[in-house]
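Just one protein chain is left out here, and the rest sit where they should.
Coming up: chain A.
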Amino acid sequence: MFETPDDRKYQESHEYATTDGEPVTVGISDFAQDELGDIVFVELPEAGDEMSQGEEFGVIESIKAVSDLYVPVSGVVSAVNDALFDQPELVNESPYDEGWMLKLEDVDDAELAELLTADEYSEQTE
C-alpha cells in the first residue's frame, strides 16, 4: 500500500536514511507522511550542525499533529532542503525525492547498518 523503497533504511520513528554512499539523504517515509496528513510546516537544522543518532533534528507540523523528527544516523549536516520552508507539501507529494530533509556526511556506517531494512520497516507499519 505504501511505498518503501529498498535503497534506504528506516527507523521505528519513521525517518529513512539512504544507503548509496555519502551524502546520506534523510527524510520521512511514505507511511509517515500519510499518517500525518497535510503537512503545513517543517523546521530543520542548519548546515554544519553535528547530529547524533536519536537526536531531534527538527519539527514537522500537519493539520492533525506536531511531531519531532529524529536523526536516524549520526553525522554532520551538509545541506537541508530549503524548498520545504515554502512548500511543505513536497513531503506529502514526494517523501523519498523532492521532499527530502537533510543530507548527512561523516556518517556512522555501523549505525546505518543497524537500521531496519525496507522489509522489516514494512512489517512494522502493517
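Please note the rule applied: a contact is a pair of C-beta atoms (placed from the backbone, for glycine too) under 8 Å apart; a residue touches a chain by one contact, two chains touch by 3 or more; residues count from 1.
FYI, contacts and distances are computed from a predicted model.
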Completion exercise
Taking the list "Tetrahydromethanopterin S-methyltransferase subunit E", "glycine dehydrogenase (aminomethyl-transferring)", "Amino acid/amide ABC transporter membrane protein 1, HAAT family" or "Na+/H+ antiporter subunit G", the UniProt entry for the undisplayed chain gives the protein name "glycine dehydrogenase (aminomethyl-transferring)"
Problem - Residue in contact with the excluded chain [from A:Pro45, A:Gly75 or A:Pro88] - result: A:Pro88
Exercise for the section: For the chain that's not shown, point to the residue among A:Val40, A:Val76 or A:Ala118 touching it. Expected result: A:Val40
Completion exercise
Note that chain A touches the chain not displayed via residues 38, 40-41, 61, 63-64, 88-89
